[in-house]
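Left out: one protein chain. Kept in place: all the others.
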């Protein structure tokens, strides 16, 4: 029970960029407004569990790695970050699904809507991917893109006109806004603890996340979290971003393959319905496994058995 | 420690409307999909605190009223409701701010956007209120309304055309949707416990809530909660919807007014800056108080002193 | 979109007591470890809703009062507090029920249990109240208290001996702790946002809260929150601690009483079953109302009618 004066946790590398505008997309941005805690605060919170007698056992970096590796997540909640965001409403619709955050958003009931919309350059129109239901892949050719961009500009102008006309005629802001396009920018203060921020980053920096929110998430990770809590950022990359998860079934199969028992592996694939016995086509899970196996340098069984 | 077979809590009045479509706005709806618990489940959870010896003290209705009156909120969490909603995105943007709920929303990454938009009849265009920054009050005249409605229809058509053109040219759904107007309908499964639902209703049935979400909230309250947990609904109306809250300052002033001491009341108003000494104008808090006092039949001091 | 360097919100009055040990009970304490935000941060978050054009309308104190009065709670979430606590386990069992906080508690799996137990002075043994099921009221006489205190000391000694014996014989700490008395102290880092902290204080500073946790809550309010966010603390006292809530029924009755219509009031009391027609005894709700009415200087109807 010490009574000595203590000072707040401060991170000079983060203080240096406080208030700085990091641009994202065409009219968006992220700014760090405030924060609480640092790598040492995580260690401090973890050590209340270990007690005084075990203080020397782990040094800070090792302890943070241990915590993240073993899903001891509560000490990371002791760090808080507060950002000011400027983001298209379509992107914000995904963002707001993360519930364990504090939010104050710009209100278009109180104030007129922000006049900026996210625009698309002719070379930026993405094609629906054939690989899965949700993603995009490649781009439309530039000529078609130019036409789409021209239509987009025209639509944005007419949307702004529609909104302005309603406002000028006295329509309540809360009703005038009803036809704003989802590309309209909004702003918000967003505060979240580090544990939940890492969860946000793991989902939104992922290659399956939509391009727009991935730009924001990557910037938060690489420009902000990396400066704020460098040990945590390093561990997060190793144990989350670059980690590989293998299911119990995948572990069974990988054992057979490493043992070189391709006959047993082939039988296993058939038994588990990973290979269609009629046409030899692999299931979705089998294809996902094959990608992992290849990246590890493990050979799949020759389909001729 | 009983071992007897028990049955699930069931509410025939709610079972009767399971799956029924309650229309809201022009293309929206609410449907009850499932639920857990009833008034008796609240009582059961509360009584685990009271223990066996006190079972006879309160009968169910009285206990539920006691719990709600005294903010013993946890027993209400034992009841869960699951709805299917169809709601304009603008309204959904407000809805989703209630974080203590489970949500699965229709995805316009996976599927094409719903083709319905919320339209406005000529007589439904609301005027910006002069009373505060956020509300609406009264309607535009019908002629102006007809023009706005025609413009709205035209805009909705062009928005749908824009979206369809993009889809047809192969633009990824996740990008094609970027300019959907906020009036576009979305759908969701929404599950919430009764305590948090009552909080949602208290905020969204309030006269300051926006018209659109108020229609949904009122329907949930009057058609669904009233059938599901009638004792709770009755208590909620009395202790939340119709309750009056007086601040410590208001209590001080009301005592002076009831005592008929208008000289002291006048002095109090000046001391607390509720009356501007220069022009005799009441502050915002003073005006809010005056409305409450009037509804109680309490006379404010004559401003002549 | 400014790009100017900003500084973190700092509160010198709170910085002055950072790390200082505030003793509570016989071996407990509270220390402020860190914080984020201040009164101005609440205003800043609220104003993102109001937009630039309305910045001058409210000054800070008025806006904070408005927010708290009208349950606009989200801006208060922008402020975070981090405390180090030392508290008996029995008290901690109540504390931990507040779920919207981040917690790292001293682990008696990793470390030996803290050797302190909360002891009771001979004059501090509280009597079970006759008024309700849960509280206490008055004290045992000092002679009985001396005996209870002696028994308590003896029991604490035997509990510590039992624990030490197990540890010395090699029993795992996680099992040796199984018979620690609830009076054993534990420690924790506890971080919470200001909105949820105010909710905690409203419940735990209340006269119905148990004495022990009330000491902690009162100290957090009066020594810490009052220094940290003085405008919020003032508004909290006025709109929460000292506020009076009247149900819809109570408002109906108060109107009749203020109008002086005691005949109608008497009829109302009978109709609502607030008075037992057989014996004239008031219901629980009627007694609660009578206390409020008295504090406002409103006379209840003469029971003779």
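General remarks:
First chain written, first letter: the chains are A, B and C, and each begins at residue 1.
Keep in mind that, in the parts below, contacts are C-beta pairs under 8 Å (C-beta built on N, C-alpha and C of every residue); 3 or more make two chains touch, one makes a residue touch a chain.
If you're wondering where the values come from, they're calculated on a predicted model, not measured in any experiment.
Only one of C:63, C:103, C:197 or C:220 touches the absent chain when the whole complex is considered: C:103. Between the chain not shown and the residues A:226, A:254 or A:267, the one that touches is A:254.
Contact between subunit B and the absent chain runs through residues 1-9, 15, 18-21, 29, 33-37, 41, 44-46, 48-54, 74-75, 77-78, 80, 82, 86, 102-107, 110-112, 187-189, 191, 193.
Taking the complete complex into account, residues 88-90, 93, 96-97, 99-100, 103, 107, 109-110, 117-118, 120, 125-129, 133-137, 140, 144, 148, 151-152, 155-156, 158-159, 162, 165-166, 169-175, 177-183, 210-211 of subunit C touch the chain not shown.
Mapped onto subunit A, contacts with the missing chain fall at residues 50, 54, 57, 62, 65-66, 69, 71, 133, 203, 237-239, 241-249, 251, 254-255, 258-259, 284-285, 288, 295-298.
Note that in this section only the chains that are shown with their structure count from here on.
Chain B has the C-alpha centroid lying closest to the overall centroid of all protein C-alpha atoms shown.
Residue numbering at the subunit A/subunit B interface overlaps substantially, since over half of the positions present are found in both copies. Rounded to whole angstrom units, the spacing between the C-alpha centres of subunit B and subunit C is 27. Taking the mean of the C-alpha atoms as each chain's centre, subunit A and subunit C sit 37 Å apart. Between the Cα centres of subunit A and subunit B there is a gap of 32 Å.
Residues of subunit C found to touch two or more other chains are 50, 54.
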